[in-house]
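With one protein chain removed, the remaining protein chains of the complex are shown where they sit.
Labels A, B, C and D are assigned to the chains in the order they are written; within every chain, residues are numbered from 1.
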Amino acid sequence: MNKNIRKKGPWRDVWRRLRKNKLAMFGLIVLILLSFCAIFANHIAPEGYDDQNLSRRFSFPNKENLLGTDNFGRDILSRMIYGSRVSLTVGFIAVGMAVVIGGGLGAVAAFYGNKVDNIIMRAMDILLAIPGMLLALSLAAALGPGLNNMMIAIGVGNIPSYARVVRASVLTVKEQEYVEAARSIGASDFRIIFGHIIPNAMAPIIVQATLGVAGAILSAAALSFLGLGIQPPYPEWGAMLSGARQYIRDYWYMTTFPGLMIMITIYCLNVLGDGLRDALDPRLKN
Amino acid sequence: GCSSSTNEVVKDGSSEGEKVKDTLIVAMASEPSTLDGNGKDDNASSQVKAQIYEGLVRQDPQMNILPVLAEDWNFENDTTIIFNIRKGVKFQNGNELKASDVKFSLKRAYDNGYAAADLSPIDFEKSEAVDDYTYKMVLKHPYAPIISKLASSSAVIVPQKVVEEKGEDYLSTNPIGTGPYKLKEWAQGDRIELVKNEEYWQETKGVKNIVMRFISEIANRGIEVEIGGVDIAYQISPNDIERLNQNPDVETIKTPSLSTTYIGFNCQKETFKDKKVRQAIAYALDIDAIADTVYFGTGTPAKSVLAPTVWGFSEDVRTLGYDPEKAKILLEEAGYSDGLDTAIWVSDSQQRIDIAEIAQNQLKDVGINAEVKILEWGTFLEKLKEKELDIYLLGNSVTSGDGDELYYQFHSESGYSGNTAYYSNEEIDDLIEKSRLAIDPDERAKYLEEIQNKVIEEAPWIPVWHGEIVTGVRSNIEGFENYPNENHKLSNVHFK
Amino acid sequence: MSILLEVKNLRKYFKTPKGMLHAVDGVNMQIESGKTLGVVGESGCGKSTLGRLVLHLLDSSDGEVYYQGNNITHVNKKELKELRKNMQMIFQDPFSSLNPRKTVSQIIVEPLQIYKAYPSKKDMIKKVYELMDTVGLAKRLEYSYPHELDGGRRQRIGIARALALNPEFIVCDEPVSALDVSIQAQILNLMQDLQLERKLTYMFISHDLSVVKHVSDNICVMYLGTLVESCASKNLFKNPLHPYTKALLSAIPVPKINIEKKRILLKGEISSPINPKPGCRFAPRCLYAKDICTKKQPKLIEVEENHFVACHCLKENNKESM
Amino acid sequence: MYRYIFRRLLMMIPVLLGVLFIIFVIIEITPGDPAQIMLGESARQEDVLKLREELGLNEPFIARFFGYVKGIVTELDLGISYNTKRPVTEEILKRFPTTALLAALSAVISMFLGIFLGVISATKQYTTFDNLATGIALFGVSIPNFWQGLMSIIIFSIWLGWFPASGSYGPEYWVLPALTLGTSSTATIMRITRSSMLEVIRQDYIRTARAKGQNERVVIMKHALINALIPVITVGGLQFGVLLGGSVLVESVFAIPGLGKYMIDAIKQRDFPVVQGGVLFLAIAFSFVNLLIDILYSLIDPRIKAMYKVNKKKKKEVAYE
Partner (left out) sequence: MNDSILKINNLYIDYKTDDGVVEAVNDLNLSIKKGETLGLVGETGAGKTTTALGIMRLVPDPPGEITKGEIIFNGENLLEKSKKEISKIRGSKISMIFQDPMTSLNPVITVGDQIAEVIRLHEKISKAQAHIKAKEMLELVGIPGNRFSEYPNQFSGGMKQRVVIAIALACSPELLIADEPTTALDVTIQAQVLDLMNNLKRDFKTSMILITHDLGVVAEICDKVAIMYAGEILEYGTLEDIFNNPSHPYTLGLLGSIPNLDEDVYRLKPIQGLTPDPFNLPNGCPFAPRCPQKRDECDKNKFELKAINSTHKVRCILFGSTKKGGQK
């Protein structure tokens, strides 16, 4: 067993463990493909996202338009490929932001305890009580529309839940002896929190975050109707899905494919998340 | 068949047992905010209030004026009208209707602000109840459309005594009118139940109970009428019509409405001060294609700023038409040969967003790069008031059915915020003023046609679509008619 | 021989939902430079807390700590960081005291990084190899994770980490109690060698009296936050004076047969340290407890040279030995 | 315990004040004039101004805030809805039970179903059933609510005719909405139950129970499940919050008269008193749910109960010797 442990850093180790998990690798590959689609959308997509052709509205999937066309005769496949850009960006960045800020706050709250904990967590309670729609509206008003601001709005709304999860997780990790060991060698609070506690408190965050991306992609759709998000005709999965809901009975393919895309993404993210959680934990063999 | 004596009791053969069907279920799109006759006149409120309250006059489905609480009226001179109030009409609380109630209610409607525009020509100081059954109305200036304005949904008659005794807000939840139905229960958020007013001054064929449910999801209203969960469903989605028509149990009733959807320009923005830019955009848009794509063949592509159902609409108005080449030339003349960057602002209605998307696409062809910006309604309205929008999408519904309302939309100093384009043109102002003072219908009609022509040519608005009201009705329903102002009266609706 | 560390009347109370928990309650002791002080006592008697207080991993509620004659009870962050170079700790649980997500070399290099002990990365790595060699860890293990190693090796990592900054004084909190006997012996030998080599001073915490006896020069016996007896190691086993010490000694199972042992079975268990009753802490379990024992807390008195005992009833109970 | 509950209730006060203040600030910066929205886009300017005056919108921000707080403190008054002119408290109380019922139904469904599936999944780890259940759970999380709602109406109301499409007039009306709302929670709870059960099954006391000769089913149901429930309840509680807040779409798809849709309409109408009152109400509801969960914990787990028990006698003796 010892022969191939040599010569490799910790990240390679994570990778080695992850590679063994077939489902997680499947998720990773699909996600990489999706990101690839997003990045090279303009090369891959058979048509532009805004190529209207009113004469071929609502075409059933066919050779020319593999997934059919929408109410303006635009190619659904192309729109979905372009749509992956916004959806993936929003999903990852908004959740990433919430994880970083919420996680940071939760970690600090748990680490310092007492007053700090109380203040931060009460602030989180307050934030949790504000309806997302209201928050989004006022953010849209204060910051103006746009992709960035939409991500901020979604991110801010998600902060409290990550703060809670991280706090709970840090509270248990904090009691471990290695944290004290770090303190005994003179490590600063910053080093202890970010070098020792957070990496060990990560598992529940990863699970929560992978689930969160789904929510973020779906909220993006709602926000674009409030003037916060990406504006038409630029496509985005959530908006494609909810925009086409009125055609759900007659032209099922208009909602089904974007919906399926969201589901596939979330599924892959989740299996990858599960895999990563295990891979990041060197204690778990297999 | 319509047997007037037993029409309330109809046996529903399909259900087991002898169930008596005397309840009509109507699906409407949203919940009323108030049932105070002179209160807020949003669509939903008006649709319910139309069953409970009555005004001096009303419009029938063909927009003819009919006397209701006023038995008749005559013009003493250009500014004085004597109304003879119908005798023996009782409010739903048992009190008799008096001319004093009329005076009180009209003033109240004006003061509340909801019918202010309609009733503003009335000089309330001088108007009075001459006796119990005579109301003398004095106008500030000659105003021909005043009678149709009295059909406004907020200009209904409420019992003065009740308001004075129980307070201004009492009626909002305890409506008391003279209409054919009275409120039985308001299950907030869910439905309003009405019951027939047995003391109604007129014989009606309506059913005993009406339940008006609030179903906001447009698809769900279609579904409910399709599966028989409701008997009548207001505001059916255009793309449901075909499916409903194929269903033998349901029919759709379509009627042109009073509304017009238009693309407007903020004429105070530098770009759109120039008439050529506005015209260029009008030429660049294929209105027929847009209306057809978005509305699935309901309604009609707009021909004027007034809907065809509105008095004063003229078939002879010359629209600018679709001519991209001309658009390019005009743009060049206006100094935008290298293209033009602008934005189309739209509030969160799916159809309007669709219009904006197609428009954006068509504008691209003439070198105009328009961003589509969606705003939530409240925000949209605020930005509109603050003159921050560039190109925007709005609808205009002429509820009184009289073209006189062009005044609010195009007169530079009307004092109303209906002039969303912030448009000002002395010539048009002048024409509008003249039209308002004209009494002779033909003369007014001529002025109105001229105004419409002028407005189309000046293009502060590009009208896109004249709306249509689509109602889904179960086949066993008889006596339902669409009203162009959407305040459908249900007093004669019954089961076959 | 000079006194390296002295603790005077040290107290630590924790606030808990049920009341004040007296973890360490007025402890006095000294450690001579280059010697080992053993601290024994049952679970929860405050041994670890005492160790942490000495190292400033916890703030004391009362009392003073002197290091090389300087009062270090209240130090600021900077001074503390300096102090930490000289005072280190080896932890009880070789598993939970090592961050499971760091490799062996990452763990050992961390103190060097924090103190920027070496300007170049190369030197730092060299030092890590040196330390691994010192504690008997093969170089090939540098990229292993703690969980891949057995307890003995893990404990060696902990020792290497503690040695990295060349400290003078190390608190060893039950460093061998989680290990198998054969490994325990290896580690004990290693620690002894290091002490000789580097002139280290140990405070050796354990609940295993035979281990403590093996490594210590002096021994303190703790009971429920207080010192009950303190004595030179050899003397303690020959002449235990406090009833608790006696019971403790008699309770140790000895791997020998056919030796007749008189076992003193204590009644009950160590009581709660939360809001303890006045008087001798051991009184509720003491076979000889008298009235006074439940009223007044006995003082630690020097009964013979370098032999301190805290008990009211010494004379009565130890007639033969005194 | 009572002390603890009392303390928790006290803690709610600053949070609720904070919530109110933030709401006021948000309302302040959100564009949209209630008077203008009420009167419509072509109203007369003077009418708009008059209405603003009547609604008290011209008072300074701080005055409005303190006036509102004072109203709540002195007479439990949440104000009058701009739109309907009815007391906000009354309006909310009419709708809240519906939303609460919907959320509770979904919570019950998702708890039962989620826990049931989770337990089976955990006891049959890595079997086909486990993989299948996990897969379905993951998809359950990622189905958009409204889409599922519309699809279930199409399938169960139109095609099969099993359930009514909208309304809330009897038990059969609640099935589709509750299922739709509960799907994602079911999935979440199933996953939590599974991992929690896997953790508990490895514990020594499970081995003890087996060593007693107890049969496997009892071991799982009696010994493992109760212990595994604690994290499930935490998540379940959070989910209940999510359900309370997330019922909007389901309420509008199924035309159910709930608070969620009402609040959204109020936000659209800029009916500020309703928005403030609704948020306050939901915040209180959240807090109570949280408190309830904590109490539930202590009922399930005597270890936690012990933490709350403050021995009064001992408290008095805190004196440092």
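Here is the rule we go by: a residue touches a chain if its C-beta (ideal position, glycine included) is under 8 Å from a C-beta of that chain, and two chains touch if they have at least 3 such contacts.
This is a predicted model, so every value here is computed, not measured.
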Touch criterion as defined above, residue of C:Q192, C:N239 or C:T294 at the omitted chain: C:Q192
Candidates C:V7, C:M20, C:L55 or C:L266 - the one touching the absent chain: C:L266
Touch with the omitted chain, as defined above, among C:E42, C:D62 or C:E304: C:E42
Chain C, residues in touch with the chain not shown (by the definition above): 42-43, 150-153, 180-186, 188-189, 192, 207-211, 213-214, 234, 237, 247-248, 250-257, 263, 265-266, 269-270
For chain D, residues in touch with the removed chain: 203-205, 207-215, 222-223, 226-227, 300-303, 306
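Following the convention adopted for this analysis, only the chains that are shown with their structure count from here on.
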Busiest interface, counted in C-beta pairs: B-D
Separation of mean Cα positions, chain B and chain A [Å, integer]: 45
Rounded Å distance, chain A centre to chain C centre (Cα mean): 48
Touching two or more other chains - residues of chain B: 219, 376, 379
Multi-partner residues of chain C (at least 2 other chains): none
Footprint of chain A on chain B - complex, ascending: 218-219, 237, 239, 243, 289, 293, 348, 350, 353-354, 356-358, 360-361, 371-376, 379
Residues of chain D defined as touching chain A within the complex: 11, 14-15, 18-19, 22-23, 26-27, 29-31, 135, 138-139, 141-144, 146-147, 150-151, 154, 188, 191, 238, 241, 245, 263-264, 267, 275, 278-279, 282-283, 286-287
Interfacial residue positions of chain D with respect to chain B in the complex: 30-33, 36-39, 41-48, 50-51, 83-86, 91, 94-95, 98, 150, 153-154, 157-158, 161, 164-168, 252-258, 261-262, 265, 268-270
